[in-house]
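As you look at this complex, bear in mind that one protein chain is not there, while each of the others sits in place.
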Amino acid sequence: MTFESITDAQAESNLVAAEAKFQPNLAGRYRLDAIFKAATIAATTIAIAVLAWLMFDVLISGVGSLDRSFLTSFPSRRPEQAGILSALAGTGWVMFLVAVFSFPIGVGSGLFLEEFSGDNWFARFIEINISNLAGVPSIIYGLLGLTAFVIILGDWTGGRSILTGALTLTLLILPIIIVATREALRAVPDSIRQAGYALGANSWQVIWSHTLPTAFPGILTGVILALSRAIGETAPLITIGALTFIPFLPEGPLDPFTVLPIQIYNWVSRPQKDFHDLAASGIIVLLVVLLVMNSFAIFLRSRFQKAR
Amino acid sequence: MLPAAAIEDIRGKGFISCRSPPILNRKLLLLQLLMSAETPSSKNVHLWQANYESAKTLETIIRVLCGFFAVISIATTAGIIGTLIFETIEFFQEVPLWQFLTDTRWTPLFASKQFGIFVLMSATLLTSTIAILVAVPLGLLSAIFLSEYASTTMRKTLKPLLEVLAGIPSVVFGYFALLTVTPFLQEIFDFVRTPIPIPAWLDFLPFTQYYEPDFFLELPFPYLEGFNALSAGLVLGISITPLVASLSEDAIYSVPQGLRDGAYALGATKRETILAVVIPAALSGIVASIILAISRAVGETMIVTLAAGQNPNLGFNPFVPVMTMTAYIVQVSLGDTAVGTLPYKTIFAVGMTLFLMTLTLNIFSFWFVRRFRERYE
Partner (left out) sequence: MLQDTSSPAVSSAAISVEKLNVYYGSNLAVRDVYLDIPRNQIAAFIGPSGCGKSTVLRCFNRMNDLIASARVEGTIRFEGMDIYPTGEAAKNFDPVELRRRIGMVFQKPNPFPKSIYENIAWGARINGYRGDMDELVERSLRGAAIWDEVKDKLKESGLALSGGQQQRLCIARAIAIEPEVILMDEPCAALDPISTLKIEELMAQLKEKFTIVIVTHNMQQASRVSDRTAFYNAEATDAGGKVGYLVEYDDTEVIFGNPKEEYTRDYVSGRFG
């Protein structure tokens, strides 16, 4: 060993000299500590304060025109008569279809990756592919929807219709649902699966009766969060050609439509202040819907975490 | 154990499909044996008529269906790339690539058409840079506060709040940028630019003799237009701050406590521990969150469309209207551009550029995380 190379005398002098050689300057270091801590508090405060300012601003501007007739009127050239009825109906239609499409497809993909396929090249390829899709800007999905659903499949989808919008948004949120499903499935302890197999069940029987029910709250949380992302999306729907002025209610999935965020966009981009206030009212409605969805998801997750 | 004849008996009853894979077969056989061992009389065997065939068929159907669903995500990627490539090739048959890369103006909707993509890219770069300059310090410091300084209750309240804030639609931030932040900043700019009168008692200063007594000192401060990259970039930054904060906090919080203890045991203060040990240990997660934020900022549409304007200006002046790549796609989509025309193809060429930018960021992030992730047990 090399420790002997340090002589006793050296060791002695090291100890004696230690105090002189180390000058910790604690006062200066603590001053920096205090500054750093203050900076982290300031950053958090600024971020929250600005977002609170946003909320406050929207509330002040929007609460005035938020009444029953706002919710039950069609858009109009005259701000005092304008409402969000057709936008609400469009959002309702689109979200219903998105939920119907994305839930089975997303959960099925998640199941396939997590339960059915092993760790082979195909699964890895899909995995890389999904993580890449999650980083693609939403407006690019709009371009895909424009080509695939409006132009190529236009005869079936009705062109710039509710169905096209729903299909486009479904593709947009699929990666989120797949990732959430996989995480929820991964959190299910393997012992549950093995107990099922040990009773002679096949993999689908184990998944259907044990794995899925255990993972379900987690999956549902992911689906709700994904839907709340879809509900606020504007750019891809503008790209596929959702209209900004719809003075009627859509009657089926092949009808033209508008949605809440597009109606808000339309009002914000007008010069008159009255329309800006209508936009703020629309934002309040949108945020309330989002808040309800998010609270439900957070509630589900906290229950899920406690149960585990 | 059961005599061989009994096994034959079970086999003969057709309980076990010969087409089942051998391992499953053996497993089932064992199960049957165990059951039979408890109930030696072979009569009770008839009570166990599991339909393994139909269960197996159902499983196969589900398996294939789920596989098909998983393939949809590949089809999506293929669809995106195919669409973009197809229309982009069409575009470049009419507009040469060098013109796309070297023109200094972007006017595809005018009579004298020019296609300088850098005009749109400069705007995207400008708004994204401002956004990142806001989001990274705010997000990272907030993440450190939440993970290291905040009490448990505070963390448990603020963390879900962050996730809710990260989900606010961008059109809401667009409203905020255009109708709240821009007027607010304009007031500040106007205030700074307000000429300051030189009071008479300053006459003794040497330079005042050159001016008339009613001289006003005017600061050379710019004028902020109604549409500008500054407000758009600032609000864009605020909108992605919760994302950076939430994901970075995940990374920082998951650094093992043992590493912090190691630093404290050497006589480090809290700040020294955080900056020299915790942050480097969480670096791959933090960088991934920042890259995701950049790619969000680059692809963000509604804030920049609403607040930054629709004027394709080459340059990096944050006080004038500019047009980002995404804003251009929205502009064309809202107009009545016929399918197949040149302006229609431009949005795909722009989309392709945007896609390549975010793809590069994604690949870089993927590589970085792989390369720099520290493995702790």
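In this document, chain identifiers A and B correspond to the written order of the chains, with residue numbering beginning at 1 in each.
The working rule: contacts are C-beta pairs under 8 Å (C-beta built on N, C-alpha and C of every residue); 3 or more make two chains touch, one makes a residue touch a chain.
Remember, it's a predicted structure, so these values are computed and weren't measured experimentally.
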Contact partner of the left-out chain, one of B:Y264, B:F316 or B:W367: B:Y264
Options B:I196, B:A276, B:V339 or B:L356, residue touching the unrepresented chain: B:A276
Sole contact to the chain not displayed, among B:P183, B:P256 or B:G340: B:P256
Where the missing chain touches chain B, by residue: 256, 258-269, 272, 276-277, 280-281, 283, 374-375, 377
Missing-chain contacts mapped onto chain A: 1-3, 5-6, 8, 11, 14-15, 18, 20-26, 29
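Basically, only the chains that are shown with their structure count from here on.
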Chain B residues touching chain A - in the complex, by the definition given at the top: 24, 27-28, 31, 50, 52, 55-56, 58-59, 62-63, 65-74, 76-77, 79-80, 83-84, 86-87, 137-142, 144-146, 148-149, 158, 160, 163-165, 167-176, 178-180, 238, 241-242, 245, 267, 269-272, 274-275, 292, 295-296, 298-302, 305-306, 326, 329-330, 333-334, 339, 347-348, 351, 354-355, 358-359, 361-362, 365-366
Residues of chain A that touch chain B when the two form their complex: 24, 26, 29-30, 32-33, 36-37, 39-44, 46-47, 50-51, 53-54, 57-58, 61, 104-106, 108-109, 111-113, 116-117, 125-126, 128-133, 135-144, 146-148, 151, 171, 174-175, 178, 199-200, 202-205, 225, 228-229, 231-235, 238-239, 241, 244, 261, 264-265, 268-269, 276, 279-280, 283, 286-287, 290-291, 294, 298
